[in-house]
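Moving on to subunit A:
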Amino acid sequence: MVIAIGFEGSANKLGIGIVKDGVVLSNPRHTYITPPGQGFLPKDTAKHHREHALDILQQALEEANVKPEQIDVVCYTKGPGMGAPLVSTALVARTVAQLWNKPIVAVNHCIDIEMGRLITGAQNPTVLYVSGGNTQVIAYSERCYRIFGETIDIAVGNCLDRFARVLKLSNDPSPGYNIEQLAKRGSKFLEMPYAVKGMDVSFSGLLSYIEEKAPSLIASNEYTPEDLCFSLQETVFAMLIEITERAMAHCNSEEVLIVGGVGCEYRFIPLLVISTSANGVLMFYCLLYIRFCIDNGAMIAQAGWEMYRSGAVTPLEETSCTQRYRTDEVEVTWRN
Partner candidate 1 sequence: MAAHRKIKHTIYNDSTITFALFVNLESCKNIRKCVMNGTVEASLLKSSMIIDPFQVLVAANKAVHLYKSNSMMTKNVHSEILFCLSPSKNISESFRAFGAADSDTSVFVAIVNDTEDKTLAKVSEILGHQPVPLEGVSSLGDIKLITKAYKLTDEELSHFPMLDALVSRIAAKEIITAGKGRI
Partner candidate 2 sequence: MDSVLLKQGAEAKLYSYDFYGRPCIIKERFKKSYRHPTLDVSLTSQRLKAEVRANLRCRMAGILTPTIFMVNFDNSSIYMQEIQDAITVREYIATIQEQHKDRAHANDLISPVAEVIGKTLSKMHANNIIHGDLTTSNMLLQGDPHDLKLVLIDFGLSSFEASAEDKGVDLYVLERAFLSSHPNTQELFDIILNSYQTTMKDKSAWKEVIAKLDEVRLRGRKRTMVG
């Protein structure tokens, strides 16, 4: 029996989760929300995390009904993410590990695919990892998660967030969520640059196109903001599904797992079902459990728990952070 606690603060959400042998005992979070039209700055985000760390930790322990001495391992996000928030969260993890005298495990945030596998029961899924800073299609081969496709410029979440800023949409609870709400009421489709290159995608041309066109299209009443959100979402999601499909065909994989914040935009779910069933070959198997696809502590605890079981412990002097971290830089020791 192993109990793991995970600290995640790579972006604007601070999350602390406790997992006991694959069962999530608690997973509270707190999100730093900025005014409309503004992104979150590293300094202010780190401040938010520092201010809420103790409350959230208290809440995690209470909800899980676990005492510090029962915990076996402390896990935290090493990266990738924004530097200052990562460091402030790692500091909390290091402090409690020393305070409680527990081993510590540094986790690559991208590896929380493991959480997705655990929840859905998928054996060998092709993973579409979509979040504010990450857009990757990942599959497992030769002891590593290998990146088969990814964005060659900006991430999809970044593209959506920046368009939300053009429209001055609220950041509460997230810009992507508000684009989704508007998109549901849009109907008139605007064709925009569609850039799939092999298994990679590019969003920067699409973003500059819509950033430039949006004000005049809205002013002239040709398209409503709803229509533009709808068109943008249809286009980027079609691109993402296409590269996922290509990777699946490439790897003969029959399962898809979507992880990351943008995965929560539920439009993906019906899209993938349609995609896979119409195709006849790719079998739709599993999908996200929404609560877990947003950055959270339980994911980190889960990944750290798997690493800890296979004998991985990070020496305290190596418990640093890194803003840039490739999913395929981590050798997977816990999967056969």
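Regarding candidate selection, all candidates are chains of the complex that A comes from, given by their letters.
Basically, a contact is a pair of C-beta atoms (placed from the backbone, for glycine too) under 8 Å apart; a residue touches a chain by one contact, two chains touch by 3 or more; residues count from 1.
Predicted model only: the values in this text are computed from it and were never measured.
When the candidates 1 or 2 are screened for touch with subunit A in this complex, the one that qualifies is 2. Partner candidate 2 is touched in their complex by these residues of subunit A: 8, 10-13, 77, 79-82, 109-110, 131-134, 141-142, 146-155, 158, 189, 191, 194, 196-200, 231, 234-235, 237-238, 241-242, 245-246, 248-250, 261, 271-272, 274-275, 278-281, 295, 323-326.
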